[in-house]
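To start, the structure under review is shown below, and the notes come after it.
Only a single protein chain was left out; the remaining protein chains are all shown in position.
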Amino acid sequence: MTRFVESSITFPYKRSLGPVIGAFMTALTDQRILGIRSGDRVLVPPLEWDPQTGAELPADAMVEVGPNGTVESWTWVPVPSEQHPLDCPFAFAMIRLDGASTPLLHAVDAGSPAALAVGTRVAPRWRGVRQGRIDDIIAFVAGEVSEVEGVDAGPKSEPVLMMDYNASITYRNPVPLVLDRVREASREERILGQRCPVCARVYAGGRGYCPIDAVELGVEHDVDLPHTGTITNFTIIQPVQYPGQTETEPFARVFVLLDGTDVILPYQPVIELPVGDVCVGKRVAAAWAPPGDDVDEGGTMGGAYGHLIGWMPSGEPNIDDPDLVNRIF
Amino acid sequence: MVHANGPAANGPSMSTDIAVVGWAQSPMIRRTDLSETQLLLRVITDALEPLGLTRTDIDFTCLGSCDYITGQAFSFVSNLDAIGAWPPKRDSHVEMDGAWALYEAWLRLQEGDIEIAVVTGSGRSSTGDPALIYPMEMDPFYLAPLGVDPLTFAALQARALIAAGITDERAMAEVAQRSRRDAVANPNAQVKGDFDVETLLGTDYVREPLRRHDLPPITDGAAAMVLATGDRARQLRDRPAYITGFDHRTECHNPVYRDLTDSPSTRIAAAAAHIGTGPLEVAELQAAFTHEEILLRRALELGDDVAVNRSGGALASNPIMATGLARIGYAANHIFDGGNRALAHSTSGPCLQQNLICILEGTP
Partner (left out) sequence: MSSGSEPAAIVGVGQTHHKSRRQDVSFGGLVREAVFRALDDAQMTLADIDAVVIGKAPDIFEGVMKPELYLSDALGAVGKPMFRVHTAGSVGGTTAIVAASHVQARKHERVLAVAFEKQSEGNAQFALGSGKGASLGAGGAFAPFIRAYIQRSGAPEHIGWKVAVKDRQNALKNPYAHLRIADISIEKVKESPMLWDPLRYLESCPSSDGACAVVLTNEEGGKAAAADGRTPAWILGTSSRSEPPSFPGRDPVRPAACVQAAWDVYGQVGITNPREQIDVAELYVPFSWHEAIWLEGHDIAAVGDGWKMIDADETALTGSFPVNPSGGVLSSNPIGASGLLRFAEAANQVRGAAGEHQVEGANVALAMAYGANSQYFSTWVVANSLQPFG
C-alpha cells in the first residue's frame, strides 16, 4: 500500500511594481482607482503596455475612473478557497468602472446569486488600513455608496513601490515503494541498494531505476550495502539565511564511497566530525538514529536514507589515494 | 560553414517529411503512486517497443512538464533518468504541454541531420489543489492576489458565450454527455458512461453557469510520442501520421482585455497550419470545459461531418502537461487506422489564451 506524504511550501515574494502598477496601487491607498489611456480607450486595470500591441503606455496617461461601476458578467463562488478575498460565498465579477473601457475583475459581496444581475451597480468596500494592493478593495457591494471597513487609516504618505505575495501550497506525494523499503531497512540499520540487472551498476538512495539502461528496479534487485566507507570529496557550507533555513553554523556535506563497492552516497551529513577534520580519505561509518526515533520525512536527508542520519569517523587511518577525490558520483 | 550555398539553402521550404510513428500513454487515473520519472520510464518504453526501437535509437528528446504541478524547482531534471541519456543526448525541456515539446522536436527534425525524436508530456495534478496552484499563473499584481483561478475565468467565458447566443447550458451538457459516452470505448478514459442531459442539468452549479459535468477530472498521467523523418518513418510504420501543418499563437493574458466569445489565436494558428487545404475527418480538441469545445469548433469552422473528441477528450481524462500531446496522439491513431486527415489542438492559460494546431495526414 503506497504511502503519501504531505509537504507545505509557503512561498514569500516581494514584487516591484514599476511606474504604472505602482501609481495604481498608491492611488488605492487613497481610495482612488486609476486606469490608463491607450488611444481612445481607458484600460482598467492599467498596464505599462497596450495589451494588444505591446506599445508603451506612459504613467502620465493614467486617469481616474470609478470608483463605482456596473457588473457586466459574474460567476458565483459557493465555496471560497483560502486565497479568495472573502470567506463567505461571493461572486467574481467583471465590473466596468465608470469611465473605463475594460472591466476590472474583482469580488462582489452580494449575499446570494439572486442579488446579482448584469447591470447591477456596485461600489467598493475599502479596507481601513490599505497597503497598496488589489485587495485593498475587499470586495464591491451593491449600490452607489463606497464603504470603509473599520477605522480609515488614510492614504500612504509615500508612493507604493513593492507588493508582498505569499502563496502556500500543500503537495501530497506518493512515496515510491522502494523508498519505503530503504527506510524500513534503515530501521534495522541496513543500507539498501539496488543492482541493475543490465549493467550491474548499484544505486543507493531508493531511486528505483537505472538511469543508464532506463529500467525499473524492483524488490528482486535489492542488495545490502556495507556500513563503512571513505570520504572522497566534500564541501563546508557557510549557511546563508533565507525563509525556511534551519542551519546557523558551517556544516559539511561529504561524498562517501562504500567499501568494496562502486557506490557513492553524495552530499551526506557528518556526525561527531568537526568541519575542520573533514578531509578526503577520511574513514567513516554509518551513524543511525536511535531506535524508535521518528525520522523527519523532509529532514536533512530528505527522507531518502531513513534512520541513516549521517557518517561518523571510524577511527581507522586515512586513505591516501589521489583518485579518490574524483569519485563524486 | 559549408552549407550556406548548398542547393537546399535557397529553397522556399524544407522538404523533410516528419511523421508521428507511435505513441503511448500511462493509465489515466485520479492518483498515481508512481513518481513522474517512473511514469515516463514506462511510457517511453511503451512508445518505443512496438516500433522495435530502443532508447539508443533516439536522436533528440524534448520533455514537457511543470515545476508548480510537481511542487519542486527543477523537477524535470530527474526525468532525464527516464530517457536513458547516457551517452548524453540532444535534449530540451519546455515548461509547457508536451504538444509544444512536439513542436520543438518538429522544428529540430527539419534541420535534416537527425531522424528520430521522442517527446513527452507529464504531470501529476493530484498532488496539489488546483484552486491554490493555478492562481499563480495569473497576472501577479491584479489577479493572483485575489486567488482567481482558471475555473472562475472558464465560467465567465461560458457566460459570455451564452450571453452572445453562441451556446446554452443544455448544449454544454450535451457536449459532456457525448464526450463521456464516446469515452466508454477508450480504456484510458477516466470519466465515462451514459449520462442523461436532464439529470445533468438538474445538478448544482460549481461556478455558475458551469456544473460538475462541464469540468474536466483531475488526472495523473504521461504520454510519449515518437517522431521520425522521411524513409525512416515509412520503415517504422506502414501508415505514418505526417505532420503537414503545425502552428501555435497566443493572446493577451488578462481575459478582461479580450473578447471572450472568440478565439482569434486558434483561428490564426489553424490558418498557418493550412487547415483549409482539405477536408478533416476528426478533430481532437483540448477543451477542458464543455463550452470550450463549442467555441473552438466555431473558431475552426468545423462542420458536423468532423468527429470531435471521439476519445472523450479532456473531459474524460485531463493529465495536465500531457493533455495536448495526447490529443495529437489520438489524431495520429486516426491516420494509423487508415484515416486521411485529422486535426489536434492544445491550449494553455486562462480562457484559451494560447492555442496550438497540428494537422496530421496519411500522405506527406
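Chains: A and B, in written order; residue numbering restarts at 1 for each.
Basically, contacts are C-beta pairs under 8 Å (C-beta built on N, C-alpha and C of every residue); 3 or more make two chains touch, one makes a residue touch a chain.
On a predicted model such as this, the values are computed, not experimentally measured, just so you know.
*Asks:* If I'm reading the header right, one chain is hidden. Which shown chains does it touch across the whole complex?
*Replies:* A, B
*Asks:* Which of B:21, B:94, B:241 or B:360 touches the chain that is not shown?
*Replies:* B:94
*Asks:* Check the options A:42, A:202, A:256 or A:308 and report the residue that touches the missing chain.
*Replies:* Selected residue, touching the omitted chain: A:202.
*Asks:* Using the document's contact rule, name the residues of chain B that touch the chain not shown here.
*Replies:* Touching the chain left out of view, chain B contributes residues 1-4, 6, 8-9, 11-14, 16, 66-68, 71-74, 76-78, 80-81, 85-96, 100, 103-104, 107-108, 110-113, 133-134, 136-141, 144, 247-253, 257, 264-265, 268, 348-350, 353-354.
*Asks:* In the full complex, which residues of chain A touch the absent chain?
*Replies:* Contacting residues on chain A, toward the hidden partner: 9-21, 47-56, 161-162, 165, 167, 201-203, 210-212, 233-240, 242-247, 251, 253, 255, 262-264, 266-267, 280, 298, 300, 302, 322, 325-326, 328-329.
Operating definition for what follows: only the chains that are shown with their structure count from here on.
*Asks:* Per the contact definition, I'd like the list of chain B residues that touch chain A in the complex.
*Replies:* Those residues of chain B that touch chain A are 31-35, 37-38, 41-42, 44-45, 55, 68, 70-71, 80-86, 126-129, 131-133, 135-136, 140-149, 152, 155-156, 159-160, 163, 204-210, 252-257.
*Asks:* Over in the complex, which chain A residues touch chain B? Could you list them?
*Replies:* Against chain B, the touching part of chain A is residues 2, 7, 9, 15, 17, 21, 25, 43, 45, 51-52, 73-78, 81-85, 92, 94, 102-107, 113, 118, 133-135, 163, 165, 167-174, 176-177, 207-209, 211-216.
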